[in-house]
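For this depiction, one protein chain was excluded, whereas all remaining protein chains were kept in their positions.
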Amino acid sequence: MKKLIYAMLAVLITSGLLALGARHFEQAQSAATGDERSGKVLNIYNWGAYIDPALITKFEKQTGIKVNYDTFDSNEAMLTKIQQGGTSYDITVPSDYTVQKMKQLGLLHPLDHSKLTTLKYYDPFIMNRAFDPHNEYSVPYFWGTLGITYNDKYVNAKDVQTWNDLWNPKFRDDIMLTDDARDVFGFSLLSMHKSVNTTDNADLLAAKGKLDALMPNVKAIAADEIKMYMAQDQAAIAVGYSGDASEMIEENSHLHYVIPKGGTNLWFDNLVIPKNAKHLAAAYKFINFINEPKNAAQNAQYIGYSTPNWAAKKLLPKSITDQKEFYPDDAMIKDDQVYTNLSQLKTQQYNDLYLEFKMARH
Amino acid sequence: MKNRLFYFIPYSLWLILFVGAPIILMLGESFLSVSHHFTFANYQDFLGSGTYLRMMFNSVWYAFLITLITLIVSFPTALFLSNLKYKQFWLLLIILPTWINLLLKTYAFIGLLSKDGSINHFIELLGFAPQQLLFTDASFILVAAYIEIPFMILPIFNSINEIDRSLINASYDLGATKWQTFRRVILPLSADGIRAGIQAVFIPSLSLFMITRLIGGNRVITLGTAIEEHFLVTQNWGLGSTIGVVLIIAMIITMALTRERKKRGRK
């Protein structure tokens, strides 16, 4: 019994000491002294490691606002949390169709454009997209395309130029797909020149039929791990986002990214202010801060994704902005399509068909 | 004993609040349609769809394989460990690897199992051709078993450790062979530990989902994957909850099957 009590005390004392340590690091972390009472706080909800931490420190120094940075790992998980409440965020970073969904659910605060002093830096072609006309609720943070990454040790560049090339029987057991119903059905639909947002049953079934024919070529369906697999030469071809592709290429120089001819999906991650935000002024300050060309360029270089900020693009090294596959010219992406939010019934249908497709593997 | 009841209060509170909450949510949602009306449609969908039934079969089958392999590997480990001098120390060393983040360990396995990873180097060293190890059922089951092994060893070790040495010695003195001693003395006396181990491994294995994607490349799809998808992506909490209810029923069946049979006279 004594032993149990000693053990209990030891655990309590240790956790007390650790809590003190945590406190110390919390204070050491912040360049600003703001707290909840002074209102000089900004609660950011972002993907993990999706901002250069040095910029947060800089923002805190400049404004005296203390930044609380929380992280999520998927749009859907973030949405569920914001919807349920219990904690309020001032800035979050949903992707395109999620912006639309949050808007429909009334979860977003309309942006006051007169307070956005950095709007002029955005590339015009990126603005005013169907998921948020006139950027009433969102401004872009990073953007990119859905495309094909291939390894030149196993694949010729000329063999992977369109979506239909994926069905080539010589790629048997070579292709990795991202585990996302919209993306997988998206490229199947694109290969048939249909809309990635189709709600037409016949189109969807045709896309599913075409995917079933792709199955012998599919090696695995995975998510973020694809980057590791490709960097380790585990597969010859991967279908995925340009942002991930740029990371893979950095790791393995045999990899190359192609935007398939004939159109692809364009994605945007966007800054929004949730409806229940408590620190509006700080949120506007942050959006303006992160879009200062110098800061935006620094951030883009840290993350490796494409910036929507033309002034920042000019500040980036030529070696980056000359890469047509990551900074495509208008002609390359004129046919591109952006996801819009589907009704729940349709989302369900996409996912049910997708599940069937995945289950058909044995 | 009155006092017993008093100690039982925090546990009962936990049962009511934290077990009650998910049950109410799950049962409630499982009878709701997408438009929030009462319906049996979710259960009809589940039982009427070949996809889900196959998935359920998959889940049970793989959980069974994982448990079986874990048990086969863990029992001798627990037995041998209990004979070591500093056994408590070695036991802690078995638990230690579980404190490293699961995602990270899985990433390490990707490195180890990949085409030119360490395991393939080893295979080459033995004179065989490198194998495709990732995205196979075997690698999925192995990694899942790896994760569950400590949860199996611990209870088995505890019950073997409790066996009175004199019983084993007596068995030898009476002329029993090693095997007979094992079968007649050690195995029956560690049955409680084995049961606890099976429960601690089989039940959570039913709803595995992350490893199915990371190591299995989604070749194996279990009910855990489907629930994840219904709760997050399609926001169809009704169908997701229905699958949750099915998992609970599977758990109750497992408990019934591994329950201690009528108390026999103990030796």
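Note that the chains take the letters A and B in the order they are written out, and that residue 1 is the start of every chain.
Basically, contacts are C-beta pairs under 8 Å (C-beta built on N, C-alpha and C of every residue); 3 or more make two chains touch, one makes a residue touch a chain.
Definition applied: contacts and distances are computed from a predicted model.
K.L.:
Refer to UniProt and select, among "Inner membrane ABC transporter permease protein YdcV", "L-lactate dehydrogenase complex protein LldE", "Cytochrome bc1 complex cytochrome c subunit" or "Chemotaxis protein CheA", the name of the complex member that is left out.
P.N.:
The correct option from "Inner membrane ABC transporter permease protein YdcV", "L-lactate dehydrogenase complex protein LldE", "Cytochrome bc1 complex cytochrome c subunit" or "Chemotaxis protein CheA" is "Inner membrane ABC transporter permease protein YdcV", the UniProt name of the unshown chain.
K.L.:
Using the touch definition from the top, which of B:186, B:200, B:220 or B:239 touches the missing chain?
P.N.:
B:200
K.L.:
Quick one: say which of B:53, B:93 or B:257 touches the chain that got left out.
P.N.:
Per the contact definition at the top, the residue touching the missing chain is B:93.
K.L.:
Of the residues in chain A, which ones touch the absent chain?
P.N.:
1-4, 8, 11-12, 14-15, 18-19, 21-22, 25-26, 28-29, 43, 47-50, 53, 68-73, 77, 80-81, 84-87, 223-224, 227-228, 231-232, 244, 247, 250-252, 303
K.L.:
So which bits of chain B touch the chain we can't see?
P.N.:
Contact residues on chain B toward the absent chain are 1, 3-5, 7-8, 10-12, 14-15, 17-19, 21-26, 73, 76-77, 80-81, 83-86, 88-90, 92-105, 107-109, 111-112, 114, 118, 146, 149-151, 154-155, 158-159, 161-162, 192-193, 195-196, 199-200, 203-204, 206-207, 209, 224, 227-228, 231-232, 237, 240-241, 244, 247-248, 250-252, 255-256, 259-260.
Please note the rule applied: only the chains that are shown with their structure count from here on.
K.L.:
Okay, in this complex, where on chain A does chain B touch?
P.N.:
Counting only chain A, the residues touching chain B are 74, 76-77, 80, 176, 179, 181, 219-223, 225, 228-229, 232-234, 344-345, 347-348, 351-352, 355-356, 358-359, 361-362.
K.L.:
Which residues, counting only chain B, touch chain A once they are in their complex?
P.N.:
Touching chain A from chain B are residues 34, 51, 54-55, 107, 110-111, 114-117, 134-135, 213-214, 217-219, 221, 226, 229, 231-236.
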